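Have a look at the structure below, then the notes.
All protein chains but one are shown at their positions in the complex.
Letters A, B and C mark the chains in the order given here, with residues in each chain numbered from 1 onward.
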Amino acid sequence: MGTDTLVPGVPTASEMMAMRAAHELHDRDVVFVGIGLPNLACNLARATHAPQLFMIYESGAVGAIPERLPVSIGDPALVTDSLQVTSQADIFQLFLQRGLIEVGFLGGAQIDKFGNLNTTVIGPYANPKVRLPGSGGACEIAVHARRLLVIMRMTKRSFVETCDFITSPGHRMPGGKSRKELGLPGAGPTTVITDQCVLEFGEDGEAVLVELHPGATVASVKAACGWDLKVAKELRPSRGIDASATTLLREKLDPKRLYL
Amino acid sequence: MGTDTLVPGVPTASEMMAMRAAHELHDRDVVFVGIGLPNLACNLARATHAPQLFMIYESGAVGAIPERLPVSIGDPALVTDSLQVTSQADIFQLFLQRGLIEVGFLGGAQIDKFGNLNTTVIGPYANPKVRLPGSGGACEIAVHARRLLVIMRMTKRSFVETCDFITSPGHRMPGGKSRKELGLPGAGPTTVITDQCVLEFGEDGEAVLVELHPGATVASVKAACGWDLKVAKELRPSRGIDASATTLLREKLDPKRLYL
Amino acid sequence: MSKLVSMKDAIAASVHDGDSIVIDGFTHLICFAAAHEIIRQKRKNLTAIRLTPDLVYDQLIEAGCVSKLIFSWAGNPGVGGLHAMRRRTEGAGLGQLTLEEYSHFGLLSRFLAGSAGLPFWPLDNYAGSSIPGANANIKSVTCPYTGRQIATVPALRPDVAVIHCQRADDEGNAQVWGLYGSQKEVAFAAKRVIVVAEEIVPTSVIRSDPNRTLVPGLIATHVVCEPWGCHPSFVQGHYDRDNDFYVEWENVSRDPATYAKWLDEYVYGVKDRAEYMQKLGAGLMERLRKKPRMSEGVDYGY
Partner (left out) sequence: MSKLVSMKDAIAASVHDGDSIVIDGFTHLICFAAAHEIIRQKRKNLTAIRLTPDLVYDQLIEAGCVSKLIFSWAGNPGVGGLHAMRRRTEGAGLGQLTLEEYSHFGLLSRFLAGSAGLPFWPLDNYAGSSIPGANANIKSVTCPYTGRQIATVPALRPDVAVIHCQRADDEGNAQVWGLYGSQKEVAFAAKRVIVVAEEIVPTSVIRSDPNRTLVPGLIATHVVCEPWGCHPSFVQGHYDRDNDFYVEWENVSRDPATYAKWLDEYVYGVKDRAEYMQKLGAGLMERLRKKPRMSEGVDYGY
């Protein structure tokens, strides 16, 4: 498991999540890029195995190749040298709703066992304990992206039996309806990447532990999860996490540690 | 009444219609310009009493000031020096449907006493005697323009009791419904300009002869109309038709007589 | 990954008998070169879709490529009618060509729905018109907020779109200025997109002014470099409309015999666009070639 003190060749939790997420990206995938770790994961993939990764930002930049790490989702460096800069209406209608986005990234304050995500409120909506930022583009990304990658640190507070509010639909919603029954076009969350492990979803829409990062154990994962997490019969070996990528992240992609 | 041999200072039928239509345009009016006589009427108005007339073309040119007489509705001269060139989707949604168009122009193969226009077929739709071009933007212009000017030569064949097909709605449609009952946003045809006269519409939505061009008489108009045309109690004196405008049209605005 | 091919190869690969096709462009950027290649390759039973069929589809119709026309205004503006179409939809010819008819806004709205991935598009139109009575595809929904009836049209997802532009890179990132027509909407609505450019430029040219990109290479299937590909239509910054051609077309097209002769000479009788332009002659090209009128660049710095 990662540590927050930088040891050469030993990835931190954030670095592991970025590396593991990069592994999910294939060359030429069309990715709807969020700021922060998703952006780092994309840049890492571009610098390694997916040089032709196609990045689209909700701010309107299509085919961006930012020459600096964007400090916001609408950084001027996303515009310069993009293939196209268009309106947000086009981004949401012509790209996302049209089904052109292969991969979306989301995170959240809460995720439940069906992959539903909450970025709206902790507590009741009318009288929240914490007022979170809200959906932004999350709901429509969860609806339309053909594959959805979730990146979240795993804690009992964030991996919960039931979300206080479903901002973005996962695989099975209150009342038990599936995505298919609700007519949701995208596949929903395909992979949840945490600081300890990777979860995927079974036929019944419930999350299953399928892979541990170096240093994590089934017991440490279960201790960090707010529900009785299913575990795959056979866990896969850890993937995508390696020392050379750590160096790349630290020295080239985010030397100022804006997001790491 | 006009003649087709060019006599100095004596307007032809087309020239009279262009002049009379120009008179309906006020400075700064936002006009949805069609090609042909409407375009000439606009250019005449711009050259005389309405220098700031704002011309929008369905091809996407907004605030156009063409330096040559456009040979088509999408002439490159409409683009050069326009204030904006935008998509046709924007023209129909953001300008026309949004209610920004003050004046629209239409003509047709048939008009009936309620100002309904036919540019689709003569005869039954399924088995037409003549297949006409169809609506183009006419239907939506008739629906949305705040004022609608109709320019048509008057003959018994074109001014008919009932249109074979209503391409563009006027003031009262089959079944007797009014624009208000149908929820149509624009005012509908406000003025019909013919080679002989001007018609306006009464409270009941029926056309009324209100003005004769020089040389025309109530009898000559009635002889050219396919229904028993109502005549205003008091006819207005002819307006907007004068010799200087004839010279302008012939020498400057359409010297090659593309549309005259 | 370059998608650059000849027009011949692009049409051979993308346009099949029975396909629905849109060659877009509104007066501007109408790719006659693509239509002529389709005629040469003798495609059949196409559903041809354009707001204004114009001469370009009339030629496809006369050549026997089209069984259905979806349109909103069919004429040769200011000149006359589309005679191939009229001969197949009036009198003795009735029924030789199926028509599906909208207004401009209605057909455009079908492209809008297709491009936006929605099953329908709403538009405030058609009340009091006979058009919906002639086209069962025009329906309505009740606005959930006002109770008003709002017309709808169904999404259109053509098999192929042909998009003409001033410049593109070899991946199909297409930049356009001047009149856009409904090219963006048509491209995003289509299943396959042929980008035809007057000029192929390095991707760096595209990236230097990303706001000019109308259609991203992401959705392009093939890219064709075809200078003068729109004659007798025009391309802003390249060549003017050949208005004489449009005027003379009335005489060519009114009689099936002269129409056939024209097709023989200018379509079947040439192997590609270059030969067509050669046939028209250098004098014509000289007459239509643009007089330059450059805009200034803008600053993308930060």
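In the analysis below, a residue touches a chain if its C-beta (ideal position, glycine included) is under 8 Å from a C-beta of that chain, and two chains touch if they have at least 3 such contacts.
No experiment lies behind these values; they were computed from the predicted model shown.
Engineer: Taking the whole complex into account, name the chains on display that the unshown chain touches.
Structural biologist: A, B, C
Engineer: Thinking of the whole complex, not just what is shown, which of C:Gly178, C:Pro216 or C:Gly229 touches the missing chain?
Structural biologist: Result: among the candidates, C:Gly178 touches the missing chain.
Engineer: Which of these, A:Val7, A:Ala89 or A:Ala223, touches the one chain of the complex that we don't see?
Structural biologist: The missing chain is touched by A:Ala89.
Engineer: Check the options B:Leu25, B:Leu40, B:Ala77 or B:Cys225 and report the residue that touches the missing chain.
Structural biologist: That would be B:Ala77, which touches the missing chain.
Engineer: Looking beyond the chains shown, say which of C:Lys68, C:Lys139, C:Arg157 or C:Lys191 touches the absent one.
Structural biologist: C:Lys139
Engineer: List the residues of subunit C that touch the chain left out of this view.
Structural biologist: Within subunit C, the residues that touch the unshown chain are 117-120, 122-124, 139-146, 148, 150, 152, 154-155, 166, 177-178, 205, 208-209, 211-212, 234, 236-240, 290-302.
Engineer: Can you list, in ascending order, the subunit A residues touching the missing chain?
Structural biologist: For subunit A, the residues touching the absent chain are 35-36, 58-61, 71-76, 78-80, 85-89, 92, 96-97, 116, 120, 125, 127-131, 133-140, 142-144, 165-170, 173, 177, 179, 182-185, 258-259.
Engineer: Considering the whole complex, not just the chains shown, which residues of subunit B touch the missing one?
Structural biologist: Residues of subunit B in touch with the missing chain: 30, 52, 54, 61-63, 65, 76-77, 79-86, 93-94, 97-100, 144, 185.
Basically, only the chains that are shown with their structure count from here on.
Engineer: CA centre of subunit A versus CA centre of subunit B: separation in Å?
Structural biologist: The mean C-alpha positions of subunit A and subunit B differ by 58 Å.
Engineer: Counting in whole Å, what is the centre-to-centre distance of subunit A and subunit C, each centre being its mean C-alpha position?
Structural biologist: Centre separation, subunit A to subunit C: 41 Å.
Engineer: Find the geometric centre of each of subunit B and subunit C from their Cα atoms only, then give the gap between the two centres in Å, rounded to an integer.
Structural biologist: 28
Engineer: Among the residues of subunit A, pick out those that touch two or more other chains and give their numbers.
Structural biologist: There are none in subunit A.
Engineer: Going through subunit C residue by residue, note those that touch at least 2 other chains and give them in order.
Structural biologist: Only 184 qualify.
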